[in-house]
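Excluded from the complex is one protein chain; the other protein chains are retained at their positions.
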Amino acid sequence: MAIRVTVWGENVHERKNKIVAEIYPAGMHAAIADALNNDAGVTASTVTLQDPEHGLTAQKLAETDVLIWWGHAAHGDVADAVVERVCDAVWSGMGAIFLHSAHFAKPFKRLMGSPCNLTWREAGERERIWLTSRNHPIAAGLPDHFELENEEMYGEPFGVPDPMETVFVSWFQGGEVFRSGLTYKRGAGSVFYFRPGHETYPTYHNAHVQRVILNAVKWAYNPAARLAEPSAAPNVPVAEALEPIEERGPRLHHDGEEGFR
Amino acid sequence: MAIRVTVWGENVHERKNKIVAEIYPAGMHAAIADALNNDAGVTASTVTLQDPEHGLTAQKLAETDVLIWWGHAAHGDVADAVVERVCDAVWSGMGAIFLHSAHFAKPFKRLMGSPCNLTWREAGERERIWLTSRNHPIAAGLPDHFELENEEMYGEPFGVPDPMETVFVSWFQGGEVFRSGLTYKRGAGSVFYFRPGHETYPTYHNAHVQRVILNAVKWAYNPAARLAEPSAAPNVPVAEALEPIEERGPRLHHDGEEGFR
Amino acid sequence: MAIRVTVWGENVHERKNKIVAEIYPAGMHAAIADALNNDAGVTASTVTLQDPEHGLTAQKLAETDVLIWWGHAAHGDVADAVVERVCDAVWSGMGAIFLHSAHFAKPFKRLMGSPCNLTWREAGERERIWLTSRNHPIAAGLPDHFELENEEMYGEPFGVPDPMETVFVSWFQGGEVFRSGLTYKRGAGSVFYFRPGHETYPTYHNAHVQRVILNAVKWAYNPAARLAEPSAAPNVPVAEALEPIEERGPRLHHDGEEGFR
Partner (left out) sequence: MAIRVTVWGENVHERKNKIVAEIYPAGMHAAIADALNNDAGVTASTVTLQDPEHGLTAQKLAETDVLIWWGHAAHGDVADAVVERVCDAVWSGMGAIFLHSAHFAKPFKRLMGSPCNLTWREAGERERIWLTSRNHPIAAGLPDHFELENEEMYGEPFGVPDPMETVFVSWFQGGEVFRSGLTYKRGAGSVFYFRPGHETYPTYHNAHVQRVILNAVKWAYNPAARLAEPSAAPNVPVAEALEPIEERGPRLHHDGEEGFR
């Protein structure tokens, strides 16, 4: 069965900015989804900020194996309830890929627990992306480095926790570096951040970038059934302890009671 | 100069429950602070949930090198604005130590980016805490294992990200295990989670537990000046690039402009 | 195409000790391989210490996707040249799974770079293995905990580097704990350590243990072509630099020359 990908697009620049609209006539989300749909193992659909509940209803998330997120101008417009729902889905086992300016997307900041800040410059400069983890599945089929002739610069220090793995590091023409491909686990879900993708350049038409995203989808996909209650904190009554114990000392709770939250 | 510690106490059980009040007549926070104040290198004060702004004003946080947090019954009563302020302080370099039921405290969940859930049982059973990282500074002066004869059980799976280091793992009489001492970095701040400390047992009077908390304070303390704006994402104008570059291609922003958030 | 697994067995106890021979008449390696061969996606073969080059010729390793290692009494008899060859294969992308007493196997110690020591007791006591990473692929299809009624105890502190992920932690009847399932990356290769498997107990006939090993094989398998020279350190001549540079300052080496080792 194919991996079900949902590409979430903010869909603001595409409608307001002529340059972006020319590069991505159907929207950036559509370009990303189209590239993924060339692979027989993936079925990608799109939703946008403007859809009811931003397109991320409980049902849609339940049917999403891997969520891809691109946002920039309207991070603040994303409803907190949807952010919580997305985080819950990740914790229950959904994969999540955050692209470029989604470093400041609410669900990414929520999952990282850190400021996620960086330095930046929009000059159409050259970016060269270096592999730092040989044979990593997210780099399958890619050379040790590839270039994007025009990209926005993102520079260190990047305010994220040290990752599980650093997969890519970028070199910028203007003198900066950036950890461009980072893996994390949050609850039962796998998370990947990938840097490239400024809206005024044709980055998501680049074959190497498309390959990274496809690989990341396969890496983040977990075939296990989603956890029903990823935040449950069940009480284990004394009588059901795995080793025989007797209750001792004073006590605040009753058997099987809900804990405080 | 001494390390300035602020012990944040929820201060609910101590006032409502006779057993807890007998063990900690001045409150759990006071017991924790008193033990720390026996060390010449530390000056510990206390604040509680009931204080204005829960005692965590911007000024108090600015004068806090390491914050210790104990909460249980009233996690939901902590104002979100204070939670954000605490996270900002951690990101700017303040150390933070979360104790026991603070696994579900708002700032801990916010910093972890994960559910932080676990299983639990209140039976006064034996806990044995094992060192898993030899000569770790947080274990200085401690044996390879020590026991708490009566504790609440916390069991795996513990819903936190894989830590930087696992320092302690607990054995429970009823058959469970738990990763009891975990280190993290979030922004410029060091974070330590330490499991023991159920309110109906005299855990914070235990010399080994007191030693772990003192060690953790020293470990989490960073003498560097706090970052003024831990979440700033400054634009680097083309003219100030470290290597000479010329602007190319289309552009969305102006030099020195604020980025989107 | 099926994943090609090679199970390396020390094959000493099975031939010298009646109890072990009765539990594993064809050898422990054969029991492990037989269980794997029940899965259509895996083809497992066995080699032993007594084979020429311990069965691990360059050709055999080239045809091995994942190597499983069990050794105990004869770690010192493994030729250093074979150890280096195994490490090279891991660095080039071969998966490796080390079982139980292989914590002291030469290739495991070589890959970890640490003492890999622990405490131990052979008393046939109960071990309960707890999952610490929900929905981890190595735990697919397994409950949150399972028991082995008779096992050798291994206790913390376990002298290994902090892992990429802690997947399992064990509880022992006699009061110890142990990090029982740990993942690592070394070069292009994925490495998993799994604790259970003392030779005098029927551990490798246990369905849960068999499932963990099968899952670990699938997790450790990397379909990418093996790196030809995993330790190569190529010189990049000035004329081939990706950005135009001119040679400056004094120089020790000539273009394209081999570096020192």
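The first chain written gets the first letter, and so on, giving A, B and C; residue counts start at 1 in each chain.
The definition used in the following text is that contacts are C-beta pairs under 8 Å (C-beta built on N, C-alpha and C of every residue); 3 or more make two chains touch, one makes a residue touch a chain.
These numbers were taken from a predicted model, which means no experiment stands behind them.
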If I consider the whole complex, including the chain that's not displayed, which of B:1, B:40 or B:224 touches that chain? B:224
Selected from C:19, C:81 or C:225 as touching the chain missing from the view: C:19
Among the options A:100, A:179, A:198 or A:211, the absent chain makes contact with A:179
Residue ranges of subunit B at the interface with the undisplayed chain: 93, 128, 133-135, 137, 140, 145, 164-165, 173, 185, 187-188, 222-224, 227, 230, 242-243
Write the list of subunit A residues that the hidden chain touches. 128, 130-134, 144, 155-159, 162-166, 169-172, 175-177, 179
Contact with the hidden chain only, please: which subunit C residues? 13, 17, 19, 72-76, 87, 91, 101, 104, 110-115, 117-125, 150, 153, 155, 159, 161-162, 164, 173-176, 184-187, 199-201, 230-238, 241-243, 245-253, 259-261
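Going forward, only the chains that are shown with their structure count from here on.
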Most central chain, Cα average position: A
Counting in whole Å, what is the centre-to-centre distance of subunit A and subunit C, each centre being its mean C-alpha position? 31
How many angstrom lie between the centres of subunit B and subunit C, each centre taken as the mean Cα position? 36
Residues of subunit C touching at least two other chains: 128, 133-134, 164-165
